[in-house]
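One protein chain omitted, others in place.
And then chain A:
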Amino acid sequence: MGLTATILCLLILAIFIGFIIYQGVGRLSWDFLISLPSRFAERSGIYTAWIGTLWVLVLTTLISFPLGVGAGIYLEEYGKKNKLNKFLEINIANLAGVPSIIYGLLGLEVFVRLMNMGSSILAGSLTLALLILPIIIVSTREAIRAVPSTIKEASVALGASKWQTIWNQILPASFGGILTGVILAISRAVGETAPLIVVGALAYVPFAPQGPLDEFTVLPIQIFNWVSRPQHEFAINAAAAIIILLLITFIMNGIAVYMRHRWQRKIDW
């Protein structure tokens, strides 16, 4: 039963991807990557979109990695088991399940309007960072918890301070797990569309962004835009762009799997 379901799922996925590749692979070319979008399908490219995705990816990582890992360390190692922290824990778990468009609305109000960032890359990245923070926090905590307490005791008993123990023992031992969580969270952020649309990422941006305060678009929005057009040529463009987006997420997932494998092999308790 379970096996049939699994095979069915994989089959559907394979058909899906196969269809996309069949449609889009012919459209892939260097020109497609470096052309600006245009109202003519055959001249249109994804340059602004993937540059935008890259910007968002880097900024989101820079914002969410230190915050999420720091919060995870705090909750796991420093936070006392009191009511406040229990409340925080439950809410972080709940936040991971909040629909992403809600984060978009929050980002629109707080970053775009209140903090006057406009529909910029920075506002979009901050919104996505909020979206994936719960995932990073939870996976950081799990990775830290997987480090045997005997290691912590050994370090502390030698006169190491709490922070020395965290820095020298706990973080190196849990880094594979933390990194895996972070990469998976970010690869989720790369595919997000709804919150960025709400924040005001545009489907048509005439120039590639130069800095974090510029307007931008990202691959999923570009795809969304092309798919919604009636002409068949744009659908082919969308398929080609989907291939690029899939490639990015596959590569990131691949890195995550590799990291986990590498770090797990290194430490065998």
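Methods note: contacts are C-beta pairs under 8 Å (C-beta built on N, C-alpha and C of every residue); 3 or more make two chains touch, one makes a residue touch a chain; residues count from 1.
As a convention for this text, contacts and distances are computed from a predicted model.
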Options "MaoC-like domain-containing protein", "Phosphate ABC transporter ATP-binding protein", "Sulfurtransferase" or "Glycine--tRNA ligase alpha subunit": UniProt name of the undisplayed chain: "Phosphate ABC transporter ATP-binding protein"
Hidden partner chain, touching residue among A:Ala173, A:Ala208 or A:Ile223: A:Ala173
Candidate in contact with the missing chain, chosen from A:Leu67, A:Ala160, A:Ala235 or A:Met252: A:Ala160
Hidden partner chain, residues of chain A it touches: 81, 148, 150-151, 153-161, 164, 168-169, 172-173, 266-269
